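Below are the structure tokens for one structure; questions will follow.
As you look at this complex, bear in mind that one protein chain is not there, while each of the others sits in place.
Order of writing sets the chain letters: A, B and C. Residues in each chain are counted from 1.
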Amino acid sequence: MPSSGFRTSYRVVWADTDAAQVVHYANYFRIFERAEEEFYRHLGFSFTEWSSRGLWFPRVEAFCRYKKPAKFNELLQIEVAVRDLKEKSVKLEFRVLSEKSDTVFASGYIIAVAADKKTGKATAIPVEILEKLRPLSE
Amino acid sequence: MPSSGFRTSYRVVWADTDAAQVVHYANYFRIFERAEEEFYRHLGFSFTEWSSRGLWFPRVEAFCRYKKPAKFNELLQIEVAVRDLKEKSVKLEFRVLSEKSDTVFASGYIIAVAADKKTGKATAIPVEILEKLRPLSE
Amino acid sequence: MPSSGFRTSYRVVWADTDAAQVVHYANYFRIFERAEEEFYRHLGFSFTEWSSRGLWFPRVEAFCRYKKPAKFNELLQIEVAVRDLKEKSVKLEFRVLSEKSDTVFASGYIIAVAADKKTGKATAIPVEILEKLRPLSE
Partner (left out) sequence: MPSSGFRTSYRVVWADTDAAQVVHYANYFRIFERAEEEFYRHLGFSFTEWSSRGLWFPRVEAFCRYKKPAKFNELLQIEVAVRDLKEKSVKLEFRVLSEKSDTVFASGYIIAVAADKKTGKATAIPVEILEKLRPLSE
């Protein structure tokens, strides 16, 4: 997976684990979203600003492939890649690695679409965001 | 703990557990709130209606005492008691029991206050709700 | 989506929602897993028994397509279908519908593999489970 160059880290907390003593499978989607939020913050805008423009950024698809279970206290590295940037939607790919990047725990993606908060209809991604995503897109 | 007479059940799912192979301590507060929601639904109104009247019902205090860990697949019984019913707030007590009610897993309470969604200020609990809670209050 | 004939329901609680006032996207995977757990319980065995045989049932893939946001208090219907039943793995498909089944909120799947708890290696699904899944498989 090529990458946007953006990478963030996340420490697995006790609340992320389940009775198999590994990160619960649904929590990878929280880890993806946290990385997405940090990625946008890094680019200079947050979901809060989307919201103040009357936009949401709902997910239309989400996928994860689980390779090796991550455990409590693990310091995860999360890579973010921008794919399939379109007028109204974008696919972000994620790779969750160990601290030394020698183990891949999981990889996956979300596809999010810009939507008008009032009508719920898909709408164009604001130009400033598109312009920042385009050079990172593959 | 005397009781409102209201009791509901909840099956522990895998996602509720943590690496100690028991229900994560924070999830008892989700179990309390679920019982609270079912209690109000049983009385004939839901949080959805509160919201449509321009009210929230935020928590101002929450407490739990953990007695015995509950495990995956356990069918919990949750008892609800109404305490300290005031003009603007109410304390609900909860007891989480095993299926046969011979084990107490946890007990606790939440204090919730009626609040105006716009101003955030505490406001009177609607009369119809007060009237239904009063005979159950101890 | 054809179906195993198994269907269960789930009431959306406040804790499932996010600031967009809809069910958080990651929580659909909890809803899928809850339906999976009830499906296996309906067939006569639980994850607890898997565990006592020294097996886990980790997910290797998970996917969800989001069609319409579900809100607080909605009584969801969840259909389960058995697909791609193999010696060591099975794909379960899920469809999340409104109470009257006239709206599809989301659909998706998980692929789970039987694994030895000690070695972590994939292993054969126990024969009794295979025999119950096979007639439901499509």
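Miscellaneous remarks
The rule is simple: a contact is a pair of C-beta atoms (placed from the backbone, for glycine too) under 8 Å apart; a residue touches a chain by one contact, two chains touch by 3 or more.
None of these values were measured; they are calculated from a predicted model.
Interface note for the absent chain: among A:Glu33, A:Glu79 or A:Glu93, the touching residue is A:Glu33. Although one chain is hidden here, its contacts on chain A can still be listed: residues 11, 13-15, 30, 33-34, 37-38, 41, 46-48, 72-73.
Those residues of chain B that touch the chain absent from the view are 20, 22, 25-27, 29-30, 33, 56, 58-66, 69, 110, 120. Where chain C meets the omitted chain, the residues involved are 14-15, 17-19, 21-22, 24, 26, 71-72.
Going forward, only the chains that are shown with their structure count from here on.
Taken as a graph of touching chains, this assembly is complete, with every chain in contact with every other.
Centrality by C-alpha centroid: the chain sitting nearest the overall protein C-alpha mean is C. Taking the mean Cα position of each chain as its centre, A sits at the greatest distance from chain B. Distance between chain centres (mean CA atoms), chain A to chain C: 23 Å.
Measuring from the averaged C-alpha position of chain A to that of chain B gives a distance of 34 Å. Annotation for chain A: residues touching 2 or more other chains are 22, 26.
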